[in-house]
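Working notes, beginning with the structure itself.
The complex is shown incomplete by one protein chain, all other protein chains being positioned as in the whole.
Naming follows writing order (A and B), and every chain is counted from residue 1.
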Amino acid sequence: MALSKVGVVSTAQTELRPAWSNAQHIDLISSVVTSVFKGTGLTIDDVDFIIDSGSDVLDGRSISNCGFLGALGAHHKEEARVEEDGLWGALYGVNKIRSGASSIGLIVAYSKPSESNVDLYWNAQVEPFYQRPVGFGQRAASGIQAQRYLAAHGIAVEDLAALVADRWAAAAANGTIAVDDVPGADAVLASGEAAAPLSHLMLARPVDGAVAVLIAREDIARRTSRNPAFITGMGTAMDTHSVAERDGLRLSSAANAAAMAYRGAGWTSADADLAEVSASSVVGELLAIEALGLAEQGRGLAGARDGKLVINRSGGALPADPIMATGLVRLAEASRQLSQPELYGGGNPRRAIVHGAGGVGMQNNCVFTLEV
Amino acid sequence: MGRHVGIVGVGQTHHSRRRTDVSQAGLVREAVDRALADARLSMDDIDTIVVASGPVLFAAVNQPEKWVVDAIGAQGKSVVRVTSGGGAGFAGALAGYYQVAGGFSDRTLVVAYDKLSEGQLQYSISTLYDPFWGREFAVGIMGFSAAYWRARMDVLGHTEEAAAMVAAKNRNNAIDNPYAHQKKPVTVEDVLNSKPLCWPIKLLDVPPISDGAAAIVLASEKVAHHSTGRPAWIRGIAYCCEADNAAERSLMLSEPLALASRQVYRAAGITNPRRQFDVVEVQEPYSCFELNYYESLGLCPPGQAADLIASGATQRDGDIPVNPSGGCMGANPIGAVGVIRLIEAATQVMGRNETHQIKDASLALVQSGGGWANLRGCAVLSA
Partner (left out) sequence: MYSAPDSYPIELPTFHSEINLPYTLTPGRAAGTFLAEVKNRRIIGSRFASGRVIAPAQDFSPADGEEPEAFVEAPQTGVLTAFTRVDGQVIGFIRLDGCDNEFPHRILARLEDLAAGQRVAAEWDAGVEQSVLAIKGFVPAPDAPVGTVKPLDATEEPLGVIPYAMKLDFEHAYGPYYGRMFDEIRENGRIMGVRQPGLDAALLPPREIDDITHARTGTWKACADTGTIRACSIINMEVYGVTRKVPYVYAEIVLDGASTRMIHVIEIDDLETAKKTIKPGTRVRAVWVEGERKGRVSDIERFEVIDA
């Protein structure tokens, strides 16, 4: 029996804010689970399964999905917790529908990094005997990644600042991200050292938020959505744990994941019209862009701002990184850009690349291809 | 529906109270090596990996799949972790099942583990509770599990004696299990006389704390034959949940388990579970839960679980043996248990169970779950 094609019916997102100080996790979750159905003619009763992405460590609760089942709309349904970025939850959901076991699924991802020390969340991922005690974590990984990249390609850290400023401006224009002041390149450079040579604004800014994506088998997607984006390729790969052991100038697992996805889609990066890419830092974003084949090695900066295709029209992860949800937000953004181009400057984009990442130094990577 | 998915290789560690010779990563590697060898495969042959373990706070490594990937030689492959409290292992198998059934993979390795000796089990599990509303009263999962059992005692007759019969059955069955570590023979009287911990749960109603890992290789119909001539096909698998604090929440029946079983029985063509299944493996975090599963899985009507255990039907020589492996009472590395139950059931229908082969077993039922006793699933296997 042929595998079903899966489309994105609709998406919903809370505003992504540095701190949702007047809302709990369940409020953010139930808000998007309520909103995602609007205009589709579907309700939570039509959903066969829920896949949720969240982190016990960020939530401050073991088996945190268990306390949030009601808000997720998961009562008496099949629910699964993927303790990885929501894009992997979407991968799981697509497989369920393709298998024929289900026809409509809800993918939810959320976090409230404001409620705890995010450095500890990352440090706790690093193995506890050799690396954790010396203080190696996400920031150190990003700093070293940047030092190597800049040195290898003769790029100055000042050159990165303009890209960061662009991303923040895009986020401010996006309408779904809380941005008080849009930093210019000078403000980016002056934002204080986070992980030499990177300044704070050069690292992805953790924000609170939730996102929901409703996916369905092709026939239902076409019935309920005017111009659904279809998921035509998926790939994922995980790099070695030790950052020091990885290729310092290449996100090889992101390249592997992209190759898998492009094989499924039957096209490659040259054919894409837009891309939504995750990152833990500005250099991470450049490495991801290169790994996805959107620029040659070392040429990510040119590709990021002036390339032939639109990368991170949403602003990407740098201004807004709802940890555990960032990749799913990328999927939501890319689907909307394909399905409703009139809201994004017009044009006729047909193909998108979506990228999510997890782990210290972007150890784990996931790539989707979308088409209308 | 989808592509047939079978279990074509299994492996588990010899579970123990405490392994001080291997790290969590090393423990996982042991199970992976055994499962791959059993499936006659190398890591190169594996397309994707699912790692499952209990809550992060059990063993202080956040997103541990990112650490153990190195130990199992899976660098560069698709690796993802799922978690679901006590049901983590089963949830891992479910995720792996859909990777194969959905065409994303031909061969998926599911490895589940917990190294409970490394942490403070009860305290870390107590953080399951809402920090605002009830956490200060939490006693791991034992407090509420005992309370729900107490509620079933009067209405359904799940007496201390009936639970003690379950405990004695499983503890004694575990003695033959080469992978179990809790192997002291007990009588029903021993259980009844053991110290109340969270009454009505008593010491011998409680499984041990264990370090252990278990792995299975799932394969599509297309490639299964490379590994074995007799895969354990997954005829149905489902995992359902209920909100933990609902007015209508039944403490009597496990509705998520009943819903999952209804779905699974339909997929697998089961109309009379009591008669059709040759063997059942369930995950009993405490002995009282096994009584609840008899009823929720439809092995007997509500209120008759005590009769069922007393009749001897669920003993090894009965007509519906439940936990011939010893269940959790022999070894309880919580996050791995769902996969261990799948291994025990799979090897039964494959005719190669190492604990106690049920003669001519061809249809097996597996149950697993966790959380607030509100995440529950089951699967049907046949060769």
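Descriptive notes on the structure:
Note that a residue touches a chain if its C-beta (ideal position, glycine included) is under 8 Å from a C-beta of that chain, and two chains touch if they have at least 3 such contacts.
Here the structure is a predicted model, which is why all the values come from computation and not from measurement.
Counting contacts over the entire complex, the absent chain touches A, B. The chain omitted from view is touched by exactly one of A:Pro18, A:Gly248 or A:Gly298, namely A:Gly248.
Although one chain is not drawn, the whole complex shows that of B:Ile7, B:Ala243, B:Met350 or B:Ala364 it is B:Ala243 that touches it. Touch with the chain that is not drawn comes from one residue among B:Gly54, B:Gly140 or B:Pro231, which is B:Gly140.
One chain is missing from the display, and on chain B it is touched by residues 19-26, 29, 43, 57, 59-60, 70-75, 115, 117-120, 122-124, 126-127, 129-140, 142-151, 154, 195-201, 243, 245-248, 251.
Seen across the whole complex, the unshown chain contacts chain A at 14, 19-24, 26-27, 30-31, 33-34, 44, 57, 60, 69-71, 73, 75, 112, 114-117, 120, 124, 128-131, 133-137, 139-140, 142-144, 146-148, 151, 193-197, 240-245, 248.
By definition in this document, only the chains that are shown with their structure count from here on.
Separating the centre of chain A from that of chain B, both taken as means of CA atoms, is a distance of 33 Å. Of all the residues in chain B, the ones that touch chain A in their complex are 1-3, 23, 25, 55-57, 60-63, 65-67, 69-70, 74-85, 91, 94-95, 98-99, 101-104, 124-125, 127-131, 238-246, 255-256, 259-260, 370-372, 374-375.
Only residues 1, 3, 55-57, 60-63, 65-67, 69-70, 74-84, 88, 91-92, 94-101, 121, 124-125, 127-129, 234-242, 252-253, 256, 260, 358-360, 363-364 of chain A touch chain B when the two sit together in their complex.
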